[in-house]
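Excluded from the complex is one protein chain; the other protein chains are retained at their positions.
A, B and C label the chains in the order they appear, each numbered from 1.
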Amino acid sequence: MTEIVLTTLLWTVLITGALSLAFRDLFVSVILLSIFSFLSALLFYVSHAPDVAITEAAVGAGMTTLIFVWAVQSCAGPLPELEDRKYRHFKFEDLLDLLLVLLIGISLFLFLPPLTGGPVSLRDYLLLKGYQETGAVNLVSAVYLGYRAFDTFGETIVLLCGVTGSIYFLSRTY
Amino acid sequence: MRTKTDMLDVASRKLAPYVLLFGCYLISYGHLSPGGGFQGGVILASGLILPALGCRKERREDLLSNYALSIGETVGFIFLFLLGIVGIAATGTFLADPFPATVRPHAWFIFFLNLAIGLKVGAGIGLLGLLLIRESEEPSYD
Amino acid sequence: MNTTIDLPVILLLFSPLAAAIISICGKFIPSRYTEWPGFIVWIAGSITALAAAFPVIASGATLQYSLGGWAEPLGISLEITGLTWIATLTDIIIASSAWLCTRRSGQSTPLFYFFFFMALFSLQGVLCTRDIFNLFVWFEVLSLSSFVLISYDRSLISRIAAFRYLLISSMSILLFLIGVWILYQLFGELGLVQIGIKARALRTGGSPPSYSRAAGAAAGLITAGILTRAAIIPFHTWLPDAHSAAPYQVSALLSGFVIKAPMLALWRIFDAFSFPELLDLLIWIGGICALWGVLAAMVQRDAKKLLGYHSVSQMGYIIAAFGAGSRLGRTAALFYIIAHALFKSLLFLSVGRVTVGVGSRDVYAIRGGARRFPADTFFFIIAAASISGIPFFAGFTGKILVTESLYGHPVSYMLLAAGVGTAASFFKLARIFTGKPSPEEPSPGEHGSVQEEDTKVSVSAFIGMSIVAAGCIILGAFPGIVDRGIESLATGSTRMLKASFIDWYSLSHLKKASFSIGSGFLLSFLLVSGPGRSLSHIVRGLKTGLNGSLRLILLGFLVLIIFTALSY
Partner (left out) sequence: MIRILVIGLFCLGLWGILISRSLLRKIIGLSILNSSVVVLFILAGRLDGKSAPILSAVREGSIVDPLPQALMLTAIVVSLSVTAVGLILAVKIYRSCGSLDIKEIEESPDEYDH
């Protein structure tokens, strides 16, 4: 049952992503990308990852879309309108690109380990001891802010650099 | 930003406090339920951005000035850093839980970390969003 | 033989962060109160930490530190090994000289220092971490601060270069993440040590072939992801643009150390994986990289792009020596990492100061640099002598070590040919210092940002460049002593040092050096002659655009995955 739900959701995610790349109007692409993020948030929710789902919804469907909309709006301003329609005829080069990407996909398909049956020792340890050691009922929080808080610290620094850099790029002196 | 009706204007103003409240909820219950500092922070930021996005330009009054937000981000980050240093003082390692093990099943440390991250992320991303909106209103060209 | 001492690790890691925080406060208070304090906090903290760590490192042990008290496999551990120690020392020397050259230049703003120290902080993270996902996080901090630093001076070219770097590095780091996922799915571990134990068990035990194929593919993806950061062929295409478009102080840091840190991370990953087949491939990649990099460098017209292609070429030497896998090879790789870091940053600083002062980067147009920039010329000569492998300079020793470690391997001849090209292109570059300032040269001030002070070397810049130049000379003048130290740090043991058996100034070594310098000198005449210049123009036209480089990188990934998956 859940298998069917997952597969259906994945298909819709895939199709939305493809559409978002295929549409000529950049604005439509961005809105489709936002739907793509929202659908993947749904996928994560169904996959029992509510934390990731909330993050993806807030970041992907919210903030990223805001920045994308701003970018598209800025690029369609007083300057002559951009349209990559004129480059849209299919060329031999594109076929080679497709071949390259397909080959990477096939090699990943052949070499990737199965999605099920990974080692469970860490999971079982967390289920057993996670609450006692960190006090977090939400085990994702226990890992995110307890055991691997240093990753989170690094992540806030990534965000700090990203935000500071963006603000610098946006400032009048830049 | 061309057609901002009264409806949109009013709705965005009335909705913003609830969004902010939800952000605070996510931050403060991050250790119990899905959510946490980062997610709550982004929601807080959207609560800050929402009035700016929906309001008419002449009626716009930002909840917090850009200066306050950049101070907020710095303070949030330094708060996070100090929380790590407290760990060094208490147990000798960076980012260690400084509360004694007898208090352990209560996740005070994670709560404080969530608070610091929420403040930092909310202020930082809110600032970025507000700057983007301002920039789209009066773009700068080289 | 592991000791747990907390303070040096934490001090080493967080002093750049503290400096960054102090620097950014310069936005709120006058920046003269934050400029020097930030620098002093950073350098004092780092030097104290290194000094405190030295007794442990010298005894062959390592310092370990589990963050938050959570040990692996769940937690994250940091580690200072001999390798990290010496690399950090190099990093400090280069970064402090780049910082000293930044003062009083157009880049001297709080925000610039903030990103500068953030880059140093993430470099420290990359060097110290023992967790593969944590490595990803530090790589991202490093790349984000690099994007801002590269495009700091607002020119269009630098923005395009930063965008290319962003796209290429983000794409390759996502492929790296798939490798991390495979490792987690197979082994359930993220710590490098634990991964190493399980990988060895996988290789020796009779596990199903699908498992070893998956582990091999993971090794391939991770290696390729890191090689992109280290700018090895075919993943190098972002480097010449990014390093030539950045402000010259940033180029010194980027070329000097930012491309070396991934190499050192790769070193630790290979220690975990023990994958000799891939090492053999790396030797060949290194040879091709050295040769192609130098070919592309010889034909450049832009002085900084020339230096950028040389970084690609010299990374080839490093990776070839690393691929040799022997103890001598590792010593050679580490020595070359340090030597190249020193002389390349010195080259970027001296040439960068000249190009900014003159307002042009055209090798064929600038003349008479020696009259207007005597100090820079002096430092350039030291650095160019080092990179071309003139005896008694750092590059000579490094090249001997590399060729000795690859003795008899066909790649060593490729490296010899690359040495000829290196000498040739530096004779070509040296022409910007000779002669008289020509009348057609753009006058100072034409490009707006050029001031009269730029031609005079400030005291702090002079001190900064002297430190690096002294490093180059020490590495070259006392090869025996230095190499023994480096070998014991690289291999973590003091017994049976190979480097002490090398006869540094034997006839064959001197012959090789004089051959490469002599033929390089002749070749340089060919390069600047009429036919040479038009040939150069044609070769320059072969540059790959963004789409071309993305294709090249994906092709590299594909080949590497298939190779590693089938040979593991």
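As a convention for this text, a contact is a pair of C-beta atoms (placed from the backbone, for glycine too) under 8 Å apart; a residue touches a chain by one contact, two chains touch by 3 or more.
As the structure is a prediction and not an experimental result, all values here were calculated from the model.
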Considering the complete assembly, the absent chain touches shown chains A, B, C
Chain C, residues in touch with the chain not shown (by the definition above): 74, 133, 136-137, 140, 143-144, 147-148, 151, 156-157, 159-160, 162-163, 166-167, 170-171, 174, 177-178, 181, 184-185, 300-302, 305, 361-362, 540-541, 543, 545-547, 550-551, 554
Residues from chain B at the interface with the omitted partner, ascending: 32-34, 38, 128, 141-142
Logged for chain A, residues touching the omitted partner chain are 3, 6-7, 10-11, 13-14, 17-18, 20-21, 26, 29-30, 33, 36-37, 40, 43-44, 47-52, 55-56, 59-60, 63-64, 67-68, 70-72, 74-75, 79-80, 82, 84, 87, 94, 97-98, 100-102, 104-105, 108-109, 112, 114-118, 120, 122-123, 126-127, 130-131, 137-140, 142-144, 148, 151-152, 154-155, 158-159, 161-163, 165-166, 169-170, 174
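Criterion: only the chains that are shown with their structure count from here on.
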Which label fits the chain touch graph of this model best, line, ring, star, complete or other? complete
Distance between chain centroids, defined by C-alpha means - chain A, chain C (Å): 31
Find the geometric centre of each of chain A and chain B from their Cα atoms only, then give the gap between the two centres in Å, rounded to an integer. 21
Per the C-alpha means, the centres of chain B and chain C lie apart by a whole-Å value of 38
Junction residues of chain B - those touching two or more other chains: 70, 77, 94-95, 97
Set of chain A residues in contact with two or more other chains: 146, 149-150, 155
Would you mind writing out the residues of chain C in touch with chain A in their complex? 17, 24, 67-68, 70, 73-76, 111, 114-115, 118, 121-122, 125, 133-134, 137-138, 140-141, 144-145, 147-148, 151, 154, 178, 182, 184-188, 210-211, 213-214, 216-217, 551, 554-555, 557-558, 561-562, 565
Applying the document's contact rule, which stretches of chain A touch chain B when the two form their complex? 50-51, 53-55, 58-59, 62-63, 66-67, 70, 73-74, 77, 131-138, 140-142, 144-146, 149-150, 152-153, 155-156, 159-160, 163, 166-167, 170, 172
Note: in the complex, chain B contacts chain C through residues 70, 74, 77-78, 81, 87-88, 91-97, 142
